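Take a look at the following structure, please.
For this view, one protein chain was removed and the others were kept in their places.
Let's look at chain A:
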């Protein structure tokens, strides 16, 4: 027994020793006034109007500046910190997305959609803290590193023809930003696994336990994002280290069986769900390394307005910590778990009603008593999510292999009226729209052909475009970039931008293996700098602030991505090179053969020869005979 116990004790000793060391290290860090490495995990669930459910996982790890504790980390992924140090990345965002964000029914005006709705495929942008002439080299190295790290073909963004340098329209406006997208990347588990490996508990404990691959990839939208900011190498005095923010946004259909079987009257009842029914798993306690671990349920403004909570006036008191009964046992729905806290949104200028956030602490739950919230709807509710001021869609015009046009059409949504009153302080109300569009070089855009239509009338470009920046594409070198600031009147119904292009020709080795599919034009970014999607929730303790909620408070401009376009280009018959080379060789042989023949031939000589032959009037046989006889005669002479 003793013998058996001894190693345990030894291990314990070692453990405590290490722990003490860690403790000392932390203590010293604290003494120096620095933060520790921190990790927090959060999940936000939000019912969507079209019977779907949005789940937004938010993991945040932060590391203090490396100057304080060398290059060793406890929680923070080392790969990321090395990457930041090596390439001196100031800010970076990488997203892998599958499916499309449905701006019309899932909204576009809240912090979740404006920062987590991403274009399909891979999108990467990075800001570097290096001299101008080193940026491109850093970018190339960064793409290769990330490509290895996430098992994705991000390295295709290395070539200068695929990434661009936005001047000012891209949100982190500065000259050091590089932006590239790769729309045809297929996103799957092999990208998720390395992403999860960056978490301290991976998907073995905590909220990440819910990330069941089959149910995630069955969803309608799936976007995993990695955003990091670092002030590691900034010249300014403030050092906050690196903050790594990993989010995963999925839109799922809670009820697999169709509503058709249900009676027509119950057709519009939202499906009831629980975490275990949508993910097939439950949360059994938090990740022990996490500082905070909580699950939120968000009822957005439209839904809250529709639900009509009986006593809205008491909202303030509820927010102050008095958990009022009627907030979760509403006549229209029922929660399976009592929320730990309820947050009410601070009054926003954009909307009359306020959203409600229910918070559940995961810490309380354990393996024996797993955490699982469920929501049961009792009556049909229908609401609309808050949409972007203008709904943007982009499409191709024209047909054929020669030329075409890209059109971006903006259509006002019903929410615009609400904003107008808020925005028209000074008599002339204007709506600012930024358009950022990258086109690959083989789509040769004629920027002079930019045309603006406002309310179905062709208008002069200078009337509505306040600022425009264009960098034309160079063949095989760089893509074309167009950044436009539009100033539209608030009462605009429709607006459209069209721009014409010619389709270029590629060399045969530049075609991808599936050339006949067509070529992608990456999404355009439409942003509305005048509008900020932020949600400020009333919180009492500012010390214990949740990273997700503080993220919601950030004033980020409302952004939306347009569709990816597919341009069919002329493709050669790929068996052609063989045919062409054979034909070419034949032609060359014929040409050179006849040329040499002509050059060698002496016409006059030939004629003389022929004449001589004609004079002799002898055939071949007589000639031979005469020669023979001459020889014979000659020999005879010799003999003589």
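Here, contacts are C-beta pairs under 8 Å (C-beta built on N, C-alpha and C of every residue); 3 or more make two chains touch, one makes a residue touch a chain; residues count from 1.
In this section, contacts and distances are computed from a predicted model.
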Original post:
One chain isn't displayed here; going by UniProt, is it "Vacuolar ATPase assembly protein VMA22", "AP complex subunit sigma", "histidine--tRNA ligase" or "Glycosylphosphatidylinositol anchor attachment 1 protein"?
Top reply: "Glycosylphosphatidylinositol anchor attachment 1 protein"
Original post:
Which residue from A:335, A:407 or A:538 sits in contact with the chain not drawn here?
Top reply: A:407
Original post:
When the complex is taken as a whole, what residues of chain A touch the one chain not shown?
Top reply: 49-50, 98-100, 102, 104-105, 120-121, 183, 218-220, 258, 260, 267-268, 380, 382, 384, 393, 395-401, 407, 409, 411, 453, 456-458, 494, 496, 498, 514-518, 520, 563-568, 571, 603, 606-607, 610-611, 613-614
